[in-house]
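Excluded from the complex is one protein chain; the other protein chains are retained at their positions.
Let's look at subunit A:
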Amino acid sequence: MEILMSITVGVLFMVATYLMLSRSIFRIVMGLVIISHGAHLLILTMGGLQNGMPPLLGQEAANYTDPLPQALILTAIVISFGLTAFVLVLAYRTYDAHKTDDLDQLRGTSDE
């Protein structure tokens, strides 16, 4: 399972990188969203995907899944959400001001 998930995460990173290398701001924001998914899944995978009960003590189980990566991911999800929201609004404002979302056109004068 870990091998399969690692490959999946690799695909996520690949697609995200590809999107971030494009010219449109919108696609870059999408790339950002996807790369954060990749990172979250990577943390979970690296923590180990053993079969155990969810980390709730009420389950009275012999073994639980590791709660620490889950806590870390939860923090990361919220932070990446804040970031995504901000970047999205920033992209919107950029478009509003310059009437373009093409980064090559946002580059400024060509002599610089």
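By definition in this document, a contact is a pair of C-beta atoms (placed from the backbone, for glycine too) under 8 Å apart; a residue touches a chain by one contact, two chains touch by 3 or more; residues count from 1.
Here, contacts and distances are computed from a predicted model.
Looking at the choices "Energy-coupling factor transport system ATP-binding protein", "Multisubunit sodium/proton antiporter MrpA subunit", "Protocatechuate 3,4-dioxygenase alpha subunit" or "Electron transfer flavoprotein subunit beta", the name in the UniProt record of the chain not drawn here is "Multisubunit sodium/proton antiporter MrpA subunit". Mapped onto subunit A, the footprint of the missing chain covers residues 1-24, 26-28, 30, 33-34, 37-38, 40-42, 44-58, 64-68, 70-71, 73-75, 77-79, 81-86, 88-93, 95, 97, 99, 101-104, 107-108, 112.
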